[in-house]
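Let's look at chain A:
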Amino acid sequence: MLLIAIAAPLIAPHDITAMDLRHRLDPPFGFGGTVSHLFGTDDLGRDVASRLYFSIRTSLLIAFSATLISVFIGTAIGFVAAYFRGVVEHFLLLLIDVQASLPFLIVALAMLAFFGNSLVLFVGLMGLYGWERNARLARGLALAAGAQGYAGATRQLGAHPLRIYLRHILPNSAATLLVAATVTFPEIVLVESGLSFLGLGVQPPMTSLGVMVGTGREYITRASWMLLAPSIVIVVTAMAISVLGDSLRDKLDPTLR
Partner candidate 1 sequence: MLTMFARNSAVPALLSAAPPITTCAKPAMKIAGLTVAFDGVPVLHGVDLLVNKGEAVGIVGESGCGKSVTWRAVLGLLPKSASINGEARMEDTNLAGAPQAVLDKFRGGRIAMIFQDPASALNPVHRIGAQIIEALRLHRGLLGAAARAEARRLLDQVGIPDAERRLNAYPHELSGGQNQRVMIAIALAGQPELLIADEPTTALDATVQAQILLLLKQIQRDTGMALVMISHDLAAVAAVCDRLCVMYAGRIVEEAPTRVLLTDPQHPYTRDLIGAIPPSDGPRTRLTSIPGGPPHGFLPSGCAYAPRCRSTDGRCSNMKPDLARVSSQHVVRCIHVGEGVRQ
Partner candidate 2 sequence: AGQRPSLNIAVQDLRTILEPVDASSVANVSWRVQYSIYDQLLRTNYNDNFRLNFALAKSLKQIDAKTHEIVLRDNVKFHDGSMMTADDVVFSLSPERLRGEKAPGAAVFANFLSSIADVQKVDDRTVRLVTTTEDPVFANRLGAWGTQIISAQAWKAAESYDAWAARPVGTGPYRIGEVRTGDEITLIAHDEYWGGQPPFTSIRFKRLPEIAARIAGLKAGDYDIVTDITPDHISEIDGVSGLSVAGGEAMWFRFLTFAPLKTPILRDVNLRRALAFAIDRDALAEGLWNGRAKALTGWQLPIFGEINDPDRKGVSYDPAMAKELLAKSSYKGEEIPYPTVGTYYPMQLPDNQALVEMWKAAGINVKLIMCENWDQVDNLGGINDSSGGAFYADPVSMLWQILGPTNSLQVTGGWANAEFNKLGHELETTTDLAKRKAAFKRMQDIVEIDDPCITPLHSMPFIYGQKKDIDWQPNPLPQMYLGPKLPSEPVA
């Protein structure tokens, strides 16, 4: 998958925006279509295969960076909340509550309203997705590591809190956060699809799995390949990632080796 993402410009047989209005909605090769359009063409006569390769690239980019951001923000806030008790903690918990009861649509609108729409911004926006869950998780993990365990032990050695959080609690929470991230990943692809449809997402001429699913759903019976191709990619990616997440967790954890 990653390979496809990197090599997209090389292997894509057609320009993703190259359209052929007279060969619209051609079925895939093997279902009455031609080899030149392996997965058929879409509603503008563009090559689904080429678009798919580029979509994988965009979506992986968005989902990876967004997941990273989401985990980063969540972890940072979770740790800060765990470290500072009292007012700071209550404030951060409030923030978490607010985010939890605010539909993501509104958050997306806010970002767009104040900063306009661009890919970088969009990645940042998706990065906000699910941070509150990660924050809750990270806070819980930090509290659990707290006084009794290794964190307390390191504290009594005289270590600076930064060292405790970065060198000890973070690596130990990594596995759990990672597994959480593997769930966030497909979610982000789907949310992106929803937002793209509201004009809040990835913009043409760029394309993404979400955009393709979003467009494809209109053609679910008319040209099912438009929906199936990206959907299968999403499912396979999600499965691969959950397997990867599990094995990565096992790799990272010396007790499981």
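Everything that follows uses one rule, which is that a residue touches a chain if its C-beta (ideal position, glycine included) is under 8 Å from a C-beta of that chain, and two chains touch if they have at least 3 such contacts; residues count from 1.
Per the selection procedure, all candidates are chains of the complex that A comes from, given by their letters.
Bear in mind the structure is a predicted one, so any value in this text is a computation, not a measurement.
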*Given options 1 or 2, the chain of this complex that touches chain A*: 2
*What part of chain A is in contact with candidate 2 in the complex they form?*
17-19, 21-22, 24-25, 43-45, 109, 112, 116-117, 197-200, 203-205, 217-223
